[in-house]
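The complex appears here minus one protein chain, its other protein chains still in place.
To keep things simple, chains are lettered A and B as they appear, and every chain counts its residues starting from 1.
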Amino acid sequence: MWDTIFPYLLSGISVGGQYALIAIGYTMVYGILRLINFAHGDVFMVAGIIMVYIAASGLPVWISVLLVLIITALVGFVIERVAYKPLRTAPRMSVMISAIGVSYTLQNLVLYITGGLNKQYPAIPVISDSVKIGSATTKVVTIVTPVLVILLVVGLVMLINRTKIGMAMRAVSKDFETAQLMGIKINSVISTTFVIGSFLAGVGSVLYFTNYPTVIQTSGAMPGLKAFVAAVFGGIGSIPGAVIGAFIIGIMENLIKGLDVILFKAGAISRPLGLAIFSDAFTFALLIIILVVKPTGLFGEKTTDKV
Amino acid sequence: MKTKSRKPAVLTWVIVAAVYAAVFAAEQILPPSSMLFTVLKKGATYALVAVSMNLLNGFTGIFSLGQAGFMLIGAYVYGIFTIPVESRPVVYQYYEGGLIQFTVPVAVALILAGLAAAFFALLIGLPVLRLKSDYLAIATLGFAEIIRVIVQWDPMGPITNGANMLRMFPSFNDFNIRDAEGNVTLYLSTLVPFLIAGICIGLIVLLLHSGYGRALKSIRDDEIAAEAMGINLAHHKRLAFCISSFFAGIGGAMLAMYQTTVQAKFFTTAMTYEILLIVVIGGVGSVTGSVFSSFLFVAASEWWLRFLDEKQMIGNFEVPLLRNGFRLVVFSIIIMVVVLFFRKGIMGTRELPDLFRRKRKEAAK
Partner (left out) sequence: MKKIAMIVLALILALSCAAMAVAEDLPVVKIGVFEPASGDSGAGGKQETLGVQYANRVAPTVKVGDTEYKVELVMADNGSSADKAPSAAQKLVSENVSIVLGSYGSGVSIAGSEYFKNANIPAIGLTCTNPQVTAGNSHYFRVCFLDPFQGTVLANYAFKELGAKTAYCLGEAGNDYDQGLIKFFQEAFTGLGGMVYTDSFQTNNSDFTSFLSNAQMYGADLIFCPVSIAYSTQIVSQAASQGISIPVLGGDTLDSNVVAAAAKGTSIDLIVTTFYQEGANAEFDNGFKAWLAEDAEALTNNGGNDMIAGVTCMGYDGYMTALAALQAAGSIDSAAVMAALPAVEIDGVSGHIAFDETGDAIRTSAFVKKANNETGDWEFVAEQTVE
């Protein structure tokens, strides 16, 4: 039984870690701006495309990766300045529409640049190699991902709890206007949030596309949505919550892909039911259930609406 | 005073009648292969869907992103009940001809499509409508994704044909009247979608002008105040959600007629986003704006901006940047400009009759 489930768990942990890195960006932005940054998944995809083109220019891989992370952070910064900052006082729906507009723009831009064709993601030495663990063979990146995620999250939590900018972030997410009155430079705090979020999405993209090495303009949409669900599941605004939510979603989705086999092997069904198709839908069902049962998620804080 | 304010309404009716007459005339005169008719048919379909979305997002203040899901339900119900029985073994080739072995008339199927979508809206609305703005958006979006997968699931095959295409159902072209040899004697393939969309949009406008409509607007403007005034929030929201979905369902059925084939994987979130952007360009809270921008959007994407996707030469000079996909880039930039700088869209919250009122005022000055 364990041998049957193990490969799916392994895939799940790996992809869960990659969702986690995207989810952190969602949860931080939502914590501060109360905005679902619909374009975040596309930033993740853009990071993948940038890597394809930088690596094709012949630069050494490690420099390429570094460049990708820097450019991705910059993309996040620019998006915030161009598309969200002018709408600071506008109704929330306008900002969300702007986010959808950015998502649409990024996808179309990449469609134009790539000609709408899949691009092969470059192989990164060491983490692209295969390795055998127990009953499964996988890429090194599968093991690297959870470790890296934990390190980054610990670093991030320290940043938020120990540094001045972290304190400012916490203040802004608690109360936007009061923080402003206290002399916190709102705009630079928001920009920092976007830079950090995009940087992590960049890291996530390197790991994700090493595992699934093709990039197309729609590559970011599904991982983006799933990461958002993870953020809601864990309690939006909570970084550990987002990470745990992401791992749960990653694991569940892969278990569902293998559910037919698991049930078949356990003797519960005599022929496959085609349940694998529900792997994405399950994530959304989980979302609706959690929203209805416990809208604040696993670790979310209770907020009260002021009249 | 009263006679004065009636004039814009009369003018509006005249314009609407003129548009219908023009559509009818154009169809008899111009060759049916003209791109104009594609734009008109698809535009009419999108107009209905956009107005139905506007009813929720613009007039009631419920930010729903489930439109594609309700369209899917409508399109499937229409397809399932209208595919001729003799064609079913071909369409349902992997499911031995499917389970349903009867058809209903097109008009009945359209209403069924709407009702089915409204029914699902009622089901999903019970838990979801309690949520606040962006949570509601993401929950409805998730619902659309779930419905898409359920339709594709293999055991659903005898009814939905699984993930495979539904086709061979009556399309817009079947509204043309033909003689015995199959030659078209009267072209109606564009007028009929205009009529369907027109009637549905008319009903929505009537609803908006009723007491219900005013209640919905008050919910949008201030939920708490509306509740204090004695408006039953849950009831009104649910009603708006179901009505919007009803018309989205009919819109989905129309899209099926336009496309001539239906497949669950068309109805992605990208489709919802596209409709939302149409609503925004037209003006959130304006029926006229949504209708107008639907035609503009479809015409630009299918017809006027097509040249951006192909190499163009001016003499020996090749215009740079033009290649596959450029049209969409230009499009996105226009949309971002509208979203950021012209937040009211084309019409803001004004309607067609309002335009004449303003003109008259200016003239009076």
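In the analysis below, a residue touches a chain if its C-beta (ideal position, glycine included) is under 8 Å from a C-beta of that chain, and two chains touch if they have at least 3 such contacts.
Please read these numbers as outputs of a predicted model, since none were measured by experiment.
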item: Residue of B:Lys7, B:His235 or B:Lys265 in touch with the missing chain, whole complex considered; value: B:Lys265
item: Interface with the undisplayed chain - residues on chain B; value: 32-35, 38, 42, 90, 93-94, 149, 152, 154, 162-165, 167, 171, 173, 258-261, 263-266, 302, 306-307, 309-310, 312-315, 319, 324-325
item: Chain A, residues in touch with the chain not shown (by the definition above); value: 4, 7-8, 11, 15, 111, 115-118, 120, 128, 130, 132, 136-139, 211-214, 216, 218-219, 221-222, 254, 257-258, 260-261, 264-265, 272, 274, 276-277, 279-280
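In the analysis below, only the chains that are shown with their structure count from here on.
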item: Chain A-chain B separation of Cα centroids, rounded to whole Å; value: 32
item: Contacting residues of chain A [partner chain B, same complex]; value: 34-36, 82-83, 86-87, 90, 92-94, 96-98, 100-105, 108-109, 111-113, 115-116, 221, 225, 228-229, 232, 273-274, 277-278, 280-281, 283-285, 287-288, 291-292, 295, 305, 307
item: Complex contact set, residues of chain B against chain A; value: 57, 63, 127-128, 130-135, 137-139, 141-143, 145-146, 148-150, 152-155, 163, 224, 269-270, 273, 276-277, 280, 284, 323-326, 328-329, 331-333, 335-336, 339-340, 343
